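Note that one protein chain is taken out, while the other chains of the complex remain in position.
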Amino acid sequence: MNIIKVNHLVKEYKKIKKEKGLKGAVKNLFVQDIEYVRAVDDISFGIEKGDIAAYIGPNGAGKSTTVKMLSGIMQPSSGEILINGMSPQKERKRVVRNLGVVFGQRSQLNWNLRLGETYDLLKRIYQIDDALYEKNVKMLDEIFQISEFIDTPVRQLSLGQRMRGDLAAAMLHSPEILFLDEPTIGLDVEAKYSVRKFIKEINARNKTTIILTTHDLGDVQELCRRLIIINNGKIIEDGSLDELADRIAPYRRLIIDFYHPAVVRHPKAELISVDEARAVYKFRKDEITAARLIEDISRTAPIKEVGLQEAKIDDIIRTAYHAGQA
Amino acid sequence: MKAYLFVTKIRIQSALAYRFNVISTILIQCLLMFAMACFWKAAYGGTGVVSGTGEQDMLTYTMISIIMGNLLTMGVEGRIEGSVRTGSVALDMLKPVNIYGIYLAEDLGDMAVAFFQIAVPLLIIGSVMFGFPAPASFVCFIIFLLSFSIGYFINWILAGLLGMCAFRVISMGPIRNVKGFIMKLLSGSVIPLWFFPDGFRVFLEFLPFVNIYQLPLGIYIGRYTFEEMFWRTALQMFWCMVLWLIFHAAQKKAAAAVLIQGG
Partner (left out) sequence: MQIVKYHVSVAATLIRLSIQSRLEYPFMLIGHVLANCVQWVAGFAAIKFVVDSFGSLGGWGYESLAFLYGMSVLSHGLAVILFIQTWYMAYCVVEGEYDMFLLRPMGVLFQFLFEDFNLIGITDMIPGLMVFFYGCAKVHITMTFANISMILFALIGGTLIRGAVWIFCGSLSFWTKSTANFTDMVGALFERVSMYPLTIYPKWAQVIFTYLLPLAWITFYPVKGILGMEGSVIPVPMAAVSLGVGAVMFVLSCGLFRLGMHRYESAGS
């Protein structure tokens, strides 16, 4: 049963073409040249309860636009969104009660006051009873060590702390669904680790469904079983990372260090480079296994050391983006 | 010089982009003009000349005053405050042109836009509603232009000085309100000072504010004799120079402060 269902979602914008120079500006007062741009172009997908899905794409692909429509901030031009069977456009308050949203570049924390004040406000707005509030604060403290900076004014927090504060704020009311828009942007290694840990734990403990938009492929690798790639407003891939890798970039590399320089060829592998005693082979996972390749090659020349490289995730994704452009 | 002209041109361009702003501004200003005219008409209620000015003259005064109000909008104080707050003031000091010159060029650009977008339509509409606000004589008009220009600079410098307070105070909200309010009242833009009791009036007429609105407007409606005009304009120029010197000194101090604190 899909907890989130998106059907033929479209978001169209009017763009007014502006001409340059003084003459153009005056002309614009009277006549306007309008073109329609689709930020989101007929996308459909479903997410099951407890899933963690990554929603990735190049800048301007339509990721944030989609999340905004899912959270009810923006009205779609056409199409349907159902969250727990309700439309965020038609029943905003009810949907939002069960939703936690964090936008990486904006904060909902009160800038001037200590972090705790915002939580107090949220407690009242979401009508969280004392017991649940205590429980959640404790849980968030375990994951994030919130108590360390809950008394600091938000304007004095570091970016990592502020992001943690925002994530905690989004979870205070125990929502079933979380939308995280670029939560690790600009964070240092430690902070990123913390955020990823949070996501994994929340998902494990509470079965929270999470949609994560990100540019950080480390996030994708660490967290996401499901990957949706969007480009130019259209979904170009939807599946698990492994499936994707198998389909788009099913190559692996084998690096062999021989005892003596040797040039060994193999029908099922491409010899990419030879440098003294080191040879690099490229081969397809589905055509031959690494073990078999090593075995075959070793019959021709004795092997000293072996190294195996999986396809780099960056390359996989970039290939996917380009495929989408075509 | 070219750089400043270019800045003015860019301002005009971006301002032209906001047509909705323009129409709504004109509408509201017309309403204000109408309201003030009604106020004076009701006040005069047919009586002839009060405190030396007749009803028709006051209507002219009001109309031109509102038009002037639109031409005298000063962005400079906001810009100085903004640059202090965001810290860009340090960067500005590095540019090869005088940043205040740039601000002035921007404000002049704004004024040029305001003239065509707002002043002219207001003049036309006002004329239709209340009769064309003719100056007392051609000579008066010329002197009015001179007086207006000097008044513009006085206003600009005052706004700039206020903006400079941002170097010390950082947050400007209430001060700006007081200033706006003081300007309205003391400059005679809404109610000319000659309606005020003598004691107040004499005191206030020595302050620079009068010279921004009341003096040019008074000249326009022919309230002053030539001799009076001469002395008053001289006072106006005097204030302009004094303020300019203060501004110059403040500039230097501000630059020094920035260089020490590093922006």
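Lettered A and B in written order, each chain numbered from 1.
Everything that follows uses one rule, which is that a residue touches a chain if its C-beta (ideal position, glycine included) is under 8 Å from a C-beta of that chain, and two chains touch if they have at least 3 such contacts.
On a predicted model such as this, the values are computed, not experimentally measured, just so you know.
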Candidate in contact with the missing chain, chosen from B:Tyr4, B:Phe39, B:Phe115 or B:Phe141 = B:Phe39
Query = For the full complex, which residue in A:Ile47, A:Met74 or A:Ala279 touches the chain that was left out?
reply = A:Met74
Ask   = For the full complex, which residue in B:Leu31, B:Val120, B:Ile142 or B:Ala256 touches the chain that was left out?
value = B:Leu31
Query = What is the set of chain A residues that contact the non-displayed chain in the whole complex?
reply = 59-60, 63-65, 68, 71-75, 92-94, 96-97, 99, 101, 103, 105-106, 108, 110, 112-113, 117, 120-122, 124-127
Inquiry  = Take the complete complex as the reference. Which residues in chain B touch the chain that isn't displayed?
reply    = 18, 20-21, 24-25, 28-29, 31-32, 34-36, 38-39, 41-45, 47, 50-51, 169, 171, 173-175, 177-178, 181-182, 185, 190-191, 195-197
